[in-house]
Every structure is written in C-alpha cells, then in structure tokens.
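The block underneath contains the structure these notes are about, expressed in structure tokens.
Yeah, one chain of the complex is gone here, protein chain that is, but the others are all in their spots.
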C-alpha cells in the first residue's frame, strides 16, 4: 500500500487537473493499493492539515477542466522559513503532517517558488516528486512547462481580435502579455499573432528603435501597428538600474504597467492614437489546449511511474521530446530565460519583427 | 444604372463586412447595373472625398472577416455641424461630394452617433439607407444590432476563463464588460458566464447590497465570486449627481474605471482579494459569430432591396424575428436601454443573480 | 414542501444542464422547501423507478457543461402505449411511480417525441411542465429551442473549415447538416458559412438547378462550391412518393444518405470531384454557446416559476423575445417547419444562394 499526498501551489494554470489525473490513473492502474490525500490550497493545506481523501472518481472527467480541483495559493513562499503569524514553524508543520499522515511521498505541482519549497522539503527528508506547472515556461531543467501552450493560444487569440479593430481604425495597439520575468509567452503569442514589434525582458528596448519601427511601417503604407509587450519588458535605461531603484521608479510612476507608459511615450512621439489591452488572468484560465493535455498527461504518468519505483527528489521534465527526471536541486532557484541569440529570435527578426534593439 | 456610396462609421465591430457583402450581393444579383463607391474611414471619406471604386470581388470571402474593409473613424460626430480645423463646412462637403460623384444613395453602417449624422444627411436631401451596427445593442427601433452577439460570446469566454482561476484561488473577480451607457452586453455575458453579481447602468447599485451578496456566498460555502460590471455601471449615489458633477468626480478619482473603484471598496469591506479583468477592445474584434453573420447578411439583403425599390430614409432593423424598415427620424438621438422590469432581468433574479439593488 | 421529478429525454443537446440549473436555482431561491428527484436516462427512469435524489450542489457548475447529468434515451417513445417486453404497461408504471414518490410535478426536457408522451402524462392527470430541447428547432409553439444555436455554431465551424480546403483544391464539397425533417439548422449554418447552395426538406430540389448553379459559379471563375445539405433534404421526384415508397427506395440505395447520392450525381454531371463531410453527432455535443446558456436559463427560471405558482400542463416557450407558456396540447404532435416564403429564405436568395428550386 502506498499513501500519496498531492498539492498544487502558486498561480493556477491550465492542465493542473490533467497532470494530477495522469499521476493518479498511473498509480491506480499499477495494481498496487494506493491512497491519495489531496491537500487544499497549496502548501497551506499541508501546513495546516487541510485535506481530502480522494478516489479515482475524483480524477475522472477532469482532463479538460481548467484550474485545480485542490485549490491553490501563493501565500507561504517568500517566508517559508519564517514562522507564521501565530509563531508556527511552517517547515516543521509540513514535516510533521507528512509523517502523521503516514505519507510515502508528496506530489507537488508548481512553478519556480513552489520548487524552492519542494527542494527544501526534499532536503528535509520528505519523498518529493514535482511537476512543472507555469504559463511562463521559466522553469529550469525542462524545455516546456504545462500551461504554457494554452496561455500562448489565449494571448494569440487576443492579438488576433485586436488585429481586426487595429486595422479598421488605423491605430497602434499594445497587447500586454503575461510571463513574469521572461519573454517566452510574449514571443510565441506575438509571432503567432503577427505582432510587428515584440518587447521581452531578455532584450531591453530602446524607445527610439520602437518609434523608428512604427514610423517605418507608416512610411510603407501600414496604417496600424501591433506591439506585444511582456509584463516584464524593460527599457535599456531601466535595465541598468538596481532592482531597488527600479522598484522605486515603478512606485512613483503614474502608469499601472510598462505598457501604459510605452503607450504614452509612443503616442507623444508619433502623434498616433495608442491603445492598451491587457488579457490578464484570462491567460491562465479555461480548458487546457490539446497540446497541454497530452503533455501534462505524459508528465503525470511518468511521475506516477517514479513513485511506483520509489525514486524521489525529482521534477519530471521534458528534454528533446522525451520525458526525463531532473534533480530538484538542479531546478530550484534558477530561472530559464530566452537566449537573445536563440534561433527563434533570429527567425523572428528575419521575418521583420522588431525587438526594439 | 445605380451608383451607391457606402461607409462604415464609429467604433468597428464584427459583421460589418458581412452586412456590406449582403447589400452588394443583393444589388449585383438584381440584374441592374451597379457601381459601388467605398468611402474610407467613415464620414471622413465622404467629407474629404477619399474613396475606392469597389467590385463584387472586393466583397467575396469577407463574410467571416472581422473589422471593416473600408476603415472607420469616430472623429466628426460631436461637431458635425461645426466647421473643421480648416474652416470647411463638413455637412456641405458631404452633400457636395455626394452630388459630384453622382450617387443614387448612400449606405451607412453605424451606431447611435452615426445615425444622428445619417438622419441629418437624409433631411438635407440625400438618399440614405442605414444598418444598425454596435456591440452595445443600444439602437432604437431594432430588437438587435449586429456585433452584439459576437461581443457577448467574447465577454462570456472571458468570464469562463476567469471562472477557473477564481475558483482555484478562492478570489473575487470583477470582469468589466463594454456596452457604453447600457447593460445589454453585460447582462447577457454575465448570465451566460454564470456571474453571481451583474451591475448595469439601468439598475444603479448599492455597495452594501453587493457586499451582502458576496458575504452570503461565503456563508453558503462558495469561496469565490464573479462580478460582471458594465463599463457604464453606476452607484445609487452617483446616479443622483448631475452629468457635470459625475464627470468631475471621475476626473478626480484615482481609479481608471468604476470596476477598479468597486474592487477597492469590496476588498476593504470583505477583507478578500479582488481582481479586475478588462477584455476591452477584444470585444469588438475577430470573426463574427454565426448568429451575427446570418443576421447581418439578412439586414444587408433587405437594405439592398430598399435601394432597388428606391425607398430611402430608413434604417433596416429587426422586430419580432422579421426584418423591418424604420424611419431614420425615429432612430436618431434615442437610446435603447434595458427596462429594469424586463423579463430577462426578473429571470436573472429568479436564478439568484444579484444586481446590487 | 414541494417534491419535483425531473428528466431529460430524446437525443441529448447543449444547454440541457443549463436549463435544469435554471429550474432548480429558481425553486431553491424561492424560499419554499424543495426536493428534487432526477430520473435517469429519460422516461426509462420514471418507468423503472431509477432515480437519484439531487441537491443544489448537483446543479452548481453545470451551466457550461454539455450533455445531461441525468442521462437520456430514445427508447420508449414509439411504443409508449404498448407494454414493454415484460408486459409492463409503461404509462401506468409512470403514473404509479409518480404517485408512489409523492411528486408534486414532473419537469420534462425534450423534443417532439418527448412532448407527445408529456402531453399524454398530463392528460392522465400528472402535473407536467416541459422545456423545448432540440438542435432541430422544430417544436411547435416556440420561436426557438435550446441547443439550436449551439448546433448552428458547430455546423458553421465545419463549413468554415471545409471552405479553406475546398478553395485550395478547387473542389465541390457537400456538408451534411442535421435537423431531422426540417431545414432550420442547415439554412442558418449554410448562410453563416457562406454556402453557395442550401438544400432543405421544405424546398424539394431539382438536380438540374443544382448543376446549373455549380456551372454558373465555374463560368464566373469560382472554382469551388460549398453545398449545405440537410439530412432530410429531398428531391422533387422523391417528394412525390409516398412515405412507404420513399423508405423502400432508401433501403435499396447504395448511398448511406442523400448527400452521398447527390455527390455522385453532381460529380457525374459536372466531371468535378465532389467530397462529402458529415459532422454528425458533434453537432449536439460540447459546451452550449452563450446564446443557449442565457436562453435555457431564462426558460428554466420561468418553468420554476410556473411550478411555484402551481400552473401545470405547459411547455415554456419563446415568442417575440418574451418567455411564454404554451399548452402541451397545442405543442404535441406538431412540427414547426420553415415556410418557403419566409423572409430569411427570400433574403438568402437575394444574396445569391441557390435552393435548387
């Protein structure tokens, strides 16, 4: 008999349920006797012992369902080592609950913050297997994370819709795309949506180059321009500031995000109307796309397989079209950013996309 | 031989191309010899004589294409009777170009502002036929406008996507829906998306009632709430202010729209996280939904038919499932708002939707 | 206290769950104490006393879910008055179970066959309220049925996809659309998808007219043609046969449906490749479109309202944009077909659609 704890942590995304279904179906099909304990609302559930006993039927029909049946939360990441407001040592609480419940292992689905804590728990002696969940695709050790392609689809759909209104009105439109500190999502959605200019954190932008690109389009007879801007996009000047200086500058800014500041700057420089659209949280919502369903199912199956074999301390990742296991130690604390010299960026430039550099 | 001018004016929306295709196919199929002149960027094209000669092939394959092949603009509405910056009398310019080009009639696709000008031109002696275009569904004299159902679909998709993330995180989410001064779009998208609270201009809201509704949901075990807020939603207090006072208050506000103000108020009153999502211009973009394609085609065909019969001065509208003609005089300057006692609102209340009243 | 039985019968369609949710939410919000008994797999559940007690939570989150949580079946319609294989009098069994369970009323969601049985039960003294479910839109007494618009969307999407491949290959494509004996679905999907030829049961077709239309397109330079064919489409000659003769002819035919026969005939007459695509059961599947969700919710709410008022023997329908009640007697046994002189057909002809007549 194996008793497995499971939790989803951090911002939700598509295919969390698909991945959990993959794990559980693999375990239940193995012939071993399995008990599944689902902790509620991320690590919170493990810390405060909030959980539900789950059976196979809880995982039936959820392949296509967005969100997470376990709930999630972001709360305890930044201060995981500090006591909570009541003085509780959170790490000790998690260890204690893990042992009290007699768990054989803990399956954790999450992104970068989640993996730091997962690695910490692994070092503390818990058996941990993780799955790479994030629309940002910024996890080290895997070519791809689930949620990413679904978010690309949604952000692209947004750019597609903006295209018809931009061209009808002859306007400049900025679409602000999620992605945290990296440009994977914006680059892919921008390319797929035919954005003329794509701004990503990995390539700090020069405002003048953006304005040149807009003007060049107008000169060539294109009376509208679509700009895909990563939420983490940054100007060359700001990229030279310290993190502290940058935060200070952002706090003082009258603009809610870099996109609105850019809109103002471009409008002033070109005399054109510039509109901003922010698809926001819709990018993490809704049913996972078929790519993510297959991908998350595969990852989940291999996570189940690791558990059956008793191999712990790994994230299940994806390298060169095969599912692989990656040591949690190698994953935790690292960020997978785009290489500005990557093939995809060169190709984007070949077809005329400006990165403002 | 008939020579027809055509223009699309005001904010773009879905099915403008479908409607124009309906008009032109009907004219070309009639056997009469027809010439089509497409004015560019709304009334601007007529004022400044910017146009293209169009043939049947220009209207082939555009049934499913969003936006407008003629371009559009909002500019000249508010000041149509005043001279432009160069002293040009715009109304006289339109009349003059109409006659110079030897037009038999002018087909105008637009919303409320557009119809005021269309009626003015009709009174000035031009032969005008109009088609009711707006995602707001606020045009008098027709049960339905094209663009509306497509926008409902998009706003609903947004609420659907927010639903999964809201329920996973246990958050309150506000989705701000377009609709100008009326609640048609928000009400329909809110009902279709299963919003718990729907706020529309026709029913000024009481903040306390909203908070009661949120708290009641929490008490019943629903840890998340979806609120669909019309961009024109208004509190009971603000609804008592004069238009001037209201504008002043809005200018002073630190919030970009009523949704953000509400988010702040609800967050403070309930202690819950409240997030805002604004699908914005995506609501008017992309391919028209099948409903709008059929509807716009039907309206366009009947507009073509009126032209063939030489009946002018009408908007082609929709009443009780039949296409009808409505005098431009009856349409211009009126707003079709929701009746707070309408069946659909009563039914929404029956299934438990709160309108904050 | 009220105890309500509920069942869904006949072919499933979109928004069945949305409609049931509307009924139940209205009843539960009324303040009255309510018990809901869900009969499984249509009338079968009532006949053989297969049911589940349902609570409010069973109806939570199902607004957007396709199919029916109660299951459905077509079985007992044709022979409802005859005993079943074990000699059971089915009508008596239903009456008996209704009374044994102490039901105050029975809510039935279904199409034409379902309504015949519902009317019969009503005449037998049971309190019955019904809701008009069918993708065919062929129910008497209501302008619209739920499921219809969702099916239009799916069939249109199919035609859209066929359009790109038809135009790339220069082929004639037939898309066979559902709709039983009427043409509502085919006409609307055909118009929305820009079909060149639309064949519906209400307008028997002349093969020569179809071939003329194809040839005219080729002569005008259109190297492909899209034909939307209702599953019930019929030639002028076949429309003159008796029902018996027609069935005989169909049995002998080597073609699985009228579309394949037409493809063969058109191919032989024009020398062109003709392909057939049959979206089939996908037309009744998947999440309901926003239109259907709103519509089914409204109908469900008013059905709940009738129950609260104790008004029985009605179908809740839709007339001129308002929800109405229609006597079951008026609904049962009638078919709502398209009028060949209806505005929408005239308008389709104006824009150049051929009906093969």
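Every chain is named by a letter (A, B and C) in the order it is written, and numbering of its residues begins at 1.
We adopt the following convention: a contact is a pair of C-beta atoms (placed from the backbone, for glycine too) under 8 Å apart; a residue touches a chain by one contact, two chains touch by 3 or more.
Keep in mind that what you see is a predicted model, and the values were worked out from it rather than measured.
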Displayed partners of the chain not shown (whole complex): A, C
Touching residue (missing chain; options C:160, C:196 or C:231): C:160
Sole contact to the chain not displayed, among A:97, A:122 or A:156: A:156
Among A:14, A:72 or A:297, the residue in touch with the chain that has been omitted: A:297
Hidden partner chain, residues of subunit A it touches: 21-22, 25-26, 29, 63-64, 143, 149, 152-153, 156, 160, 188-189, 191-194, 289-291, 293-294, 297-298, 300-302, 304-305, 320-323, 343-344, 346-348, 350-352
Contact set of subunit C toward the excluded chain (per top definition): 8, 11-12, 14, 16, 41, 65-68, 71-73, 154, 157-158, 160-165, 167-170, 173, 256, 275, 277-282, 284-286
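Throughout what follows, only the chains that are shown with their structure count from here on.
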Overall pattern in which the protein chains touch one another (line/ring/star/complete/other): line
For subunit A paired with subunit B, centre-to-centre distance based on mean C-alpha positions, whole Å: 35
Rounded Å distance between subunit B and subunit C, as computed from the means of their C-alpha atoms: 31
Touching two or more other chains - residue numbers and ranges from subunit A: none
